[in-house]
Structure formats: C-alpha cells, structure tokens
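What follows is a single structure, written as structure tokens, with notes after it.
In this view, the complex is presented without one of its protein chains, the others remaining in place.
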Amino acid sequence: MVNSDEEPRIGVYICDCGVNIAGVLDNDELREYAATLPNVVKSERYKFMCSEIGQKLIQEDIENGEINRVVVAACSPRMHENTFRKATREAGLNEFLFEQANIREHDSWVHMRQQDDAQSIAQDIVRMAVAKASKLEPLEVMKVEVKPSALVIGAGIAGINVAKDLGDQGFDVTLVEKTPTIGGHMAQLDKTFPTMDCSACIITPEMVEVGNHPNINILNYAEVTKVDGFVGNFKVEITKKPHYVDQEACTGCGGCSDVCPVITGNEFDEGMKERKAIYLPFPQAVPNKFTIDMDHCIKCELCKDECEPDAINFDDKPKKIEKEFGTIIVTTGYKAFDPSDYTPYGFGRFPNVITGLQMERELSSFGPTVGKPVRPSDGKAPHSIAFFQCVGSRSFQPGMNNYCSRVCCMYAMKQARQYKEKHPEAEIYILYMDIRAFGKGYEEFYEIAAREYGINFIRGRAAEVFENPENNNIIIRAEDTLLKRPIELEVDMVVLSVGLEAQEDATVISRLLNVSQTADGFFMEAHPKLRPIDTLSDGIFVAGVAQGPKDIPDTVAQAKGAASGAASLMAQGEVEIEPYFSVINNALCSSCLSCVDLCPYTAISYDKLANLVTINKALCKGCGTCTAACPCNAITQNHFKVSQIMAMIDTAIPTR
Amino acid sequence: MTESSDITRDYDLYLGCVAPNRYPMIEASTVQVFKKLGINLHDMKGASCCPAPGVFRSFDIPTWRAIASRNITIAEQDRRDIAVMCNGCFGTLLEANHLMNSHPDQRTETNAILEKVGRQFEGTVKVRHIIDILYNDVGPKAISDMVIQPLRGVKAAVHYGCHLLKPSETRPWGKDENPTFFDDIVEASGAESIDYKDKFMCCGAGGGVRAAIKDVSMDFTREKLSNMKDAGVDIIVDCCPFCHLQFDLGQVEVKAMFGEEYRFPVIYISQLLGLAMGISPYDLGLIATKDKPPGTPPFIPTEPFVKKVVEGM
Partner (left out) sequence: MVLIKEQIKKIDKSIVEEVVEDELLERFKSCYQCGTCTGGCPSGRRAAIRTRDVIRQALVGLDDDLLSSDLLWLCSTCYTCYERCPRDVPTTDIIIKLRNIASHRGLMKGPHLAVSKMLIETGHGVPINDEKWSNLRKSLKLTPLPPTVHSFPEAVKEVQTIIKELKFDELIAYGEEVKKKLAEEEKKRAPERIEELEAELKQLKEEAGK
C-alpha cells in the first residue's frame, strides 16, 4: 500500500470514449494541459479508458511507483467509478486515492455545439479533479451484516413472484399487501395477450402457492408505516388495518355477507358489480377471509348473529408489527388512469363510455356480466364498439401523463378480438395514433386482429364525443388522419384504453424508503440500463410497474431479477458500504445538537449521560447536512473534507 | 346594491366597435344594469377598435399589439380596470395585456411605438369581461335578489362564445369544457338555461370568416340555430356583440342562404338582467321606440318575447 503521506504524484488519464468525448474536445490539448497542473507527473490519453488496455495503463504506472494518485477524465462516476477503483485497488493503491472527472455528461454531451467553451470547461473540470486528488486520503471499506429476511411491498404478480423466488431459496419473506387480498391487477384480467391464456388461471395457483408457502408470511390489509436502518438491517413497522373479522376464526363461509343489508360497488369489478359491507373481494381471494368495510357498515350486527365461529369483532383495532429485514423489494404496481376529469370523452356523464379495466371485468367469466359484455345503459350486447387509445397517456393536458403506458395498444386489440370471438358480426373500431406492438408475438397479434378479425383501425385520436339522446349511443368526432377527413362515428359503446400511472401513495413509500421517483411518479432505478431493478438506496429493489409501465412478461422478468439481486445480497451475509460517513471530533463538539435534528437518516444520536454525540457509520449516507450545519466545525465527511472541497473551489475560481 | 363591499366599483367601460356602432342597446343596457348594481362604468375616452383578434391580429401582430396596448394605456391613465362587453375585445385586450406583462421584449418593442404618441404601457390595470364581474364579484345570488320581474318559464339557449373561455390559460375560469357560470347568471333572472347540442361551438363570426367566407360562417350559425331549435328554446342569450350580430342578422342571412327560417329573439345578457330587474324594455332596446330608424337592429324583433313575459305589457 502506497503511503499517502508521500508527496502526491498524480497520473491523469483522458478518455476519448470513442467520439463521445473526442468528437467534441481536443483531447491532445487536454492531455498537454493536464501535464502542466501541480502534482501531475503523468498525463495520458486513450480511446477507451474503461477497456482492459486502458486500465492496464493506470495499473502499470501505479505498479512502477510512478504515481500515487489517479484522475480519470471520462464519463460519469455512476458509469465507471467502480471499474477504475477496482483497477486502482488491484494495482496496490488505496482505491479512494482515485478521482473521476466527468467530461462527458457534464461537458462534451451537453456542450456539443459550443466546442470552444467545452474545451475550457473540460480544463476546469480536470483542474478541479487534480486539486481534489492532491488532498485525497486513503479510506477503508466497511462491512455490515445482511439479515436473511426480505420485505416485499405489494402483492400483485410482481410481488408474488419475488416472494415465491426468495421463499423457495429459503429466505424468510414478509409479503405486505394494502388490500384484503393478494393478486393485484392481474387477478382482475380475463385473458392475457398475445397468447390469450387465462389470466386468472395463471395467477390463482400462484396466489395459493404463496398463501401456503412455509417461508412466506402474508400481511394483507396492511401498510408499511415506518422504516429505519440500512442495507442488511432495515427496521420496519407494518400496520395491519382492522378487518373487524377474526382472521384465524373466519372460515370464509360467507354466511355474514348473505345477511348484510348494505350494498355498494365492488372495487375488484371496477364498481360494475355489487358487494356487501362485509365482503370477500372475489371468490378466489387469498387469504379467503372476510373483511368489514367500515366506510359503509351501518353496524346493524346482523352478521355477528349469523357468524357461527363468532369471528366478527367490532372492536378490532389496527395492529403494529415490527420486524427486521435484510432487503426490501418494492412491487407496488400501478393505478389505472381515471378519465372522469377529461370532459371531451364524457366518462361518468354518458353511461356507455367505460374504461378498459371495466371492459376487462365484463369480459371475465366470473365478472359482472359473466363474460358477456353489455352496454351499461340498457344491458344489451353492443353491436359496435370503439376503443380510444392513449387515454391519459402521451399527453401534456393537465392531469394526464406524458409517457406511453405500453400496454394499452395490446389490451385494446386483445379485448376487441375477444369480443369479436363472441360476436363475429360486431363492428369494432380502434382509434389510435401509433400502434405499439413491440413485444414477442405482438406484431403478429396486431396483424391478425386486422386481417382475421376485421377490426377497423382508424388513425386519429378521438376529439370529442356526445350522446345520441334517443338510444344512448355515442357519437364520436375525430379525424381519419390517413384520409385527411373529419369523421363522425356512431357506436353503441366506447371503451377508453386508460393508461397506467404511479400509485397515489407512491410519494409516501418514496419518503419512507428514501427511494426517489422520476418526474412521472414511478420509482427511479439506479441506472436505466445497467441497474434497472436496483434503487439508489442499497438493499432496496424495485420491480414491475412500480418502476414504470410494463406488461406482464416484463414485470415477471423484473421480479425475478429483483429476487435474484436481493438473494445474492442476503446469501453473502454481509455487504460493503462506502466509507463516506461523517466523523465527529468530540473535542470540538459543543453538544448543541443541531446536527441531531437535521440528519435526514437519523444517523446521529446523543448520549446524555456521557454527553457524547455519535454518528452511526452504517446509517450515515454521507449527505453532508451535518457537516455544513455544525457551528463548531466538529464534523468532517470522509472523501468530501472541507480541505478537499475547498481545494476544488479555489482552483475553480481563478481570482481567489 | 350588492352586498359585498370590497369589490371594485369603478371601471373604464371599453366599448369596441359593434356595440356602440351597430348594437347600441348592448351599451345602453349594460350601463343601466351596472348602475343598478352599484358599479360605475366610466367613458374610456378616445378608445379605438380593440383591434379584433381574429382579423387584425391575423394580418400583422405588431400592429394589433400596439393598438391594443394604446387602448389599455387610456385606462391606465384613468387608473381604472377595464370592463369589456365583447368576447373579441376581451380576447384582444386580455391577451395583449398578458403578452405585454410577461414578455419584456415585446413590451419594449411596442412601447417604442407608443412613445411616438406620447404613451407608455405600464401594466397597471386588469382587463375583465362583464360576465367575470357579474359572476365573480356580484354573484348570481345578489343578482337574483334584485330581480323584481322573474322571467319564469323562459327557455334560454345560452351562448358563451369562444373567446370568453379560450385560450383558458389566461381566462379567469381556467380549463373547463363544460362551464356553468354564465348559465348561473342567466338563471338568476328566473329564466331556464336549456342544454343543446354543441352548446360551446363557435357562432361562426370570428377569425375574419364572416367577412371573407360568408357561406361557411353562416353554416356554423345555421347549425347552432338548428340545434337550439331541436332543444326547444325561446330565446338566445349571449355576452358578445359580434356573436349577437351573427345570431340576429344571421337569422335573416341564414334564411336567404339556406332557406331555413328561425325566429329566436337574441338577447344580450344586460338586456335580460335589466328586464328582470324592472328596467324599462324601451330603455333596454328590447322594444323599439318611435324614433328607431328603419334598417337597424334587432332584425328579429324582441318585442313579442317581452310582451309574453312581462305582465301588463
């Protein structure tokens, strides 16, 4: 190990990144410039520094004793910091004596059209990195234990798969679900595209399997309410909502529901079928136990008299459960776009305008119309149906989403085909802008929909609808953009292919877990290409639509990926964490406790008796809040010491 | 007098062209109704054409903006917000005011022109449609409290007009494809607002279409009239002199062009409220006086309607 007390001898390595950097910057000039900087003893340029040859360049210089500090001017550290750290370490130098200067994302990519300015910015960036490198100190990587237990939040098809995979590998899994049953949206669907296999037939066995799994503990009708701790050691509080029915005692016989006088809309059927105040969401629900919906219950207690095992308990209270987990997997899924506020489509005003999810329930053989879709206004089978695509998606209108929801083209075609199978004489129109049939077998599905099923595809987004007062038919105005003609189309029923959006409580989860959301509300992955199921919080993974709209195969693939990510962490039993924590110098500390309140990760504690403030290295995320707040300058943050940062600032501002 | 005391009670009344020069009953009735409501409408001396948003803005935006800004500076000198009776004028003055306030470059450019006539746009006044004042300041409740002659049994086709509502980002009501505020004011008079097909569709007058491509313009109007007829309305109520002209004179033109005959009295909102508040229908221009010159509006007489609803007439 090279002694850091030695005078710094810095090697600067400039990466062309093919044309990504060298196409904009003059890298020879930059190399010459770097050579003139203080403490720089070596300055090189190479096509791809991340390649084996590139790394060798650095390693040889370290091994020869030529350099004892490394600066690589290349892409973002998010991309290759680990690559170069590893190279540094393997060559025998402490990996924290490496510094990456980002001249790609921060310069050549964003200043492509201002080459002159870009060159001087690159010089600044390199100069700052060199200044910091001169002050770098070696650090030791820390290790913490990882508990072999996983928390899965959300029990749709994603959560079920994660739970199953981890449970099968012997880990202790807790599966938390907000609603009374597991299964999620997939349980609501009738068939799945493009293979047309029965959704319920696929998911119900999985639900049962998870329900009976010895390693999986289902906490349905429950929400995560508090999360402390860090990778390997999350301390989680889960609040189970009161069912008002003893879940152990309930046999699921349904006698209570038969006598309950209150009727309301069933969420599972998108309000298209009734349920009682004491209910089972659907016959195959897991766990198969009843719940009282207190928002609608009138406390007549008829159910109490009826229930043989005497399971009804009107005094039921929320229960808090606390448990430690090594990893957390977020699989909270989505909420379907609610088109009520978009007045031009008349949803909520005209009975014969329904959503895609409602259509799905109507198509389901155990749905409100036992698989024979009807128009809500008169209960008759519609002869003509128009599907509107991109409802709530790809739009800048207020309340709508900019992104493509990725499943609506396919589900509309699927529903259209299903209806055509039952009513070959029906006229079906799909009003679309682009058909996005990109999955395996999807394009073929689309072609068959047009050719074999005779579904009419009209390229144009519906502009507005109104109702024919005589028969409740819906009259659509749109442009057939390929014909360049405005059209008016009268149909019996309209199905709005509503998009997917982030769950309403995604923000709550995001705060609890300290996992960021992208602008569209979905959870943000650590890297869109290379770490699509990790989050930036170590030990927390995300899978399925919670991360962004996707279809069932992609969701399951991600779930399996997340399970594997979590499993490999737990299997190792311990994990390295970056030594970027803050360190407190108790001799300088005046115990003002400013930092204790400010720390967003509750990493700082105060021992009154000993009058000692301590920072938990594992909890500390190195955000620097305390460092900045401490009036006594008693806190320093590893790798971001005041001296290191000031060196960068000093060299950045020439006049200082 | 209205109850709330903290509302603005003095405005410069911007007249525009069609109201004072073709349909002065709109001007007369508005001044009287607002007086009854305790709001003073002052002359905006030397105001010109707004200029119309569909035509003049279509020819040369800088000229449009400069003349509009000149009009606004008159009110700025009077230190009064502007009350507007016309959707088109409202569109022009509101948009110009907005552009001048939010785009420094356009403001500098236009102020350089205004300087030649000794004026400067300062951005100190608001532009308000009288419907905005009636609904948001006075309120339908206070209006109905002042009604002494409720227009019960009258079925009204309310026509909002385009520029009252759109572009919504600058309008006081925000984005709403099915608003009801105007209906609420109409119903404060005791009349009933009847829903009809394509209620929010354009009358066809705007955008220079009436001037340049008459048959298309009149076909808009024909369609609206036919939808109103299907809904069984008695009268048309509007809040824009240009829509008013399009419906009133338009019924004559529709008959000549398409051979379809409609005879809906077209009533401006102030005329309707004035009538319900007991103002003389002669003063409101709803019944012609002896000295009304021939060949002047209304082309569809409003008198029979008044006689039907007002007792003792």
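Observations on the model:
When the chains are written out, they are named A and B in that same order, and each has its own residue count from 1.
In the analysis below, contacts are C-beta pairs under 8 Å (C-beta built on N, C-alpha and C of every residue); 3 or more make two chains touch, one makes a residue touch a chain.
This structure is a prediction, so every number in the text was calculated from the model and none was measured.
For the chain excluded from display, the touched partners among the shown chains of the whole complex are A, B.
Of the listed residues B:A83, B:A191, B:A205 or B:I269, the one in contact with the hidden chain in the full complex is B:A205. Residue B:L114 is the one among B:L114, B:V237 or B:I300 that touches the chain not shown.
Contact between subunit B and the unshown chain involves residues 15, 17-18, 20-22, 24-25, 27-28, 43-49, 51-63, 66-67, 70, 113-114, 116-117, 119, 162-163, 166-168, 175, 177, 198, 201-202, 204-209, 211-213, 216-217, 219-220, 223, 283, 285, 288-289, 291-297. Not every partner is drawn; the one left out touches subunit A at residues 344, 390, 394-397, 400, 433-434, 459-464, 477-481, 484, 486-487.
In the analysis below, only the chains that are shown with their structure count from here on.
Listed in rising order, the residues of subunit A touching subunit B in the complex are 343-344, 398, 466. Residues of subunit B touching subunit A in their complex: 175-178, 197-198.
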